[in-house]
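As you look at this complex, bear in mind that one protein chain is not there, while each of the others sits in place.
Read from first to last, the chains carry the letters A and B; within each, the first residue is number 1.
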Amino acid sequence: MFKATINAKDFKKIIDATSNLVDEICFEVDENGIKANAMDPSHVALVSVNIPKDTFEEYISDVHDIGVDLEALKKIMGRAKSNEKLTLELDEEKNKLNLILKNDAVRKFSVSLYDVSSTNLKVPDIEYPNEVMIKAGAFVEALKDAELVNDHVSLKISEDGKFIIFSKGDINQSETIYDNNSESILDLKITESSKSTFNLAYLKDITKATSSDDILHIYLGSDMPVKIEYNIGNAKILFLLAPRIET
Amino acid sequence: MFKATINAKDFKKIIDATSNLVDEICFEVDENGIKANAMDPSHVALVSVNIPKDTFEEYISDVHDIGVDLEALKKIMGRAKSNEKLTLELDEEKNKLNLILKNDAVRKFSVSLYDVSSTNLKVPDIEYPNEVMIKAGAFVEALKDAELVNDHVSLKISEDGKFIIFSKGDINQSETIYDNNSESILDLKITESSKSTFNLAYLKDITKATSSDDILHIYLGSDMPVKIEYNIGNAKILFLLAPRIET
Partner (left out) sequence: MFKATINAKDFKKIIDATSNLVDEICFEVDENGIKANAMDPSHVALVSVNIPKDTFEEYISDVHDIGVDLEALKKIMGRAKSNEKLTLELDEEKNKLNLILKNDAVRKFSVSLYDVSSTNLKVPDIEYPNEVMIKAGAFVEALKDAELVNDHVSLKISEDGKFIIFSKGDINQSETIYDNNSESILDLKITESSKSTFNLAYLKDITKATSSDDILHIYLGSDMPVKIEYNIGNAKILFLLAPRIET
C-alpha cells in the first residue's frame, strides 16, 4: 500500500531537479516518507532526495521500492497546473504508479514500474572548510558568465574571504566576485581559501530546477567535491559533484 | 466584382483554422457571402467555412470562384495587427486577389489566383447520438495529456454520461474526465455511451486556431467521424474527421 497526496508544484520541482541528472530512480517509500539516492550515468554526480511524510497532505505507506522512468514522470508533471493537488498511488497488481490530478477535470496518468532495485547508495559524510549561502539566481547568473569562455568553471574562496566563480578560455576569461556586502549572499562561513574546478554542464543541470529566490547551501574545499543543498517545501534535495582533475 | 471589408483579426483566424488542414482552397463568393469546403490531402478531414455577408462591414459581390494558396494568405494575415481593417478585392484583369490593410501606413498585398475549381463538396448530414459543448482550451489541454502517451486518442462517452479523452501507450496511459460539474463543460447532450478513436495530429490541427474561450460543439458516436463546430465572429467553421480503424 502506498498512497500520498502532495501539491503538484512541489513534486514537479523535485522531479525536474532530479531528472536533469538521472534517467531512472528508485523511490524507497516507507511510513516516514520517500527517499531516493542516485548517481548520474557517468558517476560524476550524486543526487539525494528526502521527502518526509509531513510534506504530504495525506500519506499512507508500507515499505516499497518504486522504480520509475524520470523522463515519463517529468512529462506528466509538466502537464500539472501549479494549484493542483497530486495523488500518487501504487497499483501493486498491475505494477504501475498512478498519478491523479484533480481540478476542473479529473486526470489520471499511469506509468509502468521499472525493476530498479534500491541502490543502498549512501551520501558520503564529508566535512567542508567553507560554506556559501547564496540565492540560486545569483549563482546561476555567475555560471552563465563562466559559460561564455569555457565548459568548466572554478569555484574559489579567496584569501580575503570572497566567493569567486572563475573561468578561463584560450583568449578570454570571466570572473564573478561575491562578498559579504552582496545582497545575494546570505552567509559566508569561511575557514580557509580554496579552489575546485567543475564541469559547467553538471552545475547547470544541478541548478536548472531552482527558482531565483531559492537559497543554495554550497559547501566547498580545495579539490573536493562540491555539495549543493536546497529545500523544496519541506523536502530536501542534495547534490554532490566530483571535481575536475586539472592537469 | 468582389470587394469586402472585415476586421483583420477575424479573417486571420478563419485563415489560420483552415490552413492547418488544407493547402489551397476555393472561396465561392456571391451576394450572400463567402463559402468554402475542402478536404485535407489524405481525405481524412473536411473543413467547411461559411462567412455570411453580415460579417463584413462592406460587401459587394457577384458570383466568383476565388482559388488561393492558403499558406501565402496565412503569412500575409500574420502581418496584420488585431485592430486593423482588411479589404479584400478581386482584380479580375490581373487574376489576383488584393489584400489592403490600413493603419498608420497603407499596406497592399496581392496574391495570384489558383485555378482551384469549386469542388461541389458537400458536408454529409449525419445524425449524432451525443453532443459535447466544451471550452476549446479545456479540450486542447486534454489532447496535450493524451499526446504524452500516444499519437492517437479515443473520445468516449461513458455509461454514466462523462466525456473522456483517453490514450494508451505501450507502457503509460492517460485519461482526462469531464462531467456536468466541470466548469469547462457548457452542455452534455448524451443519449448513449460511445467511443471513437482519432489521429491526434488532426485533432490538434483542427483546434490549433481556437482561443481557449471559444465554445466547441463536438458531435460523437461509436466509430463515427467526429464533427467539431465553432464560431469566429459571425462566421461558422466546421470540421469532420474520420475515425481511426482499430485493429
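One rule holds in what follows: a contact is a pair of C-beta atoms (placed from the backbone, for glycine too) under 8 Å apart; a residue touches a chain by one contact, two chains touch by 3 or more.
Small disclaimer: the values here were computed from a predicted structure and weren't measured.
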item	value
Residue touching the undisplayed chain, where the options are A:T18, A:S110 or A:S174	A:S174
Residue among B:N7, B:S110, B:S193 or B:N234 touching the omitted chain	B:S110
From B:I14, B:I76, B:I177 or B:I218, residue that would touch the chain that is not displayed	B:I76
In chain B, positions touching the absent partner	72, 75-76, 79, 104-112
Chain A, residues in touch with the chain not shown (by the definition above)	138, 141-142, 144-145, 148-149, 171-178, 182-184
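One rule holds for everything that comes next: only the chains that are shown with their structure count from here on.
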item	value
Chain A and chain B: spacing of chain centres that average the CA atoms, whole Å	44
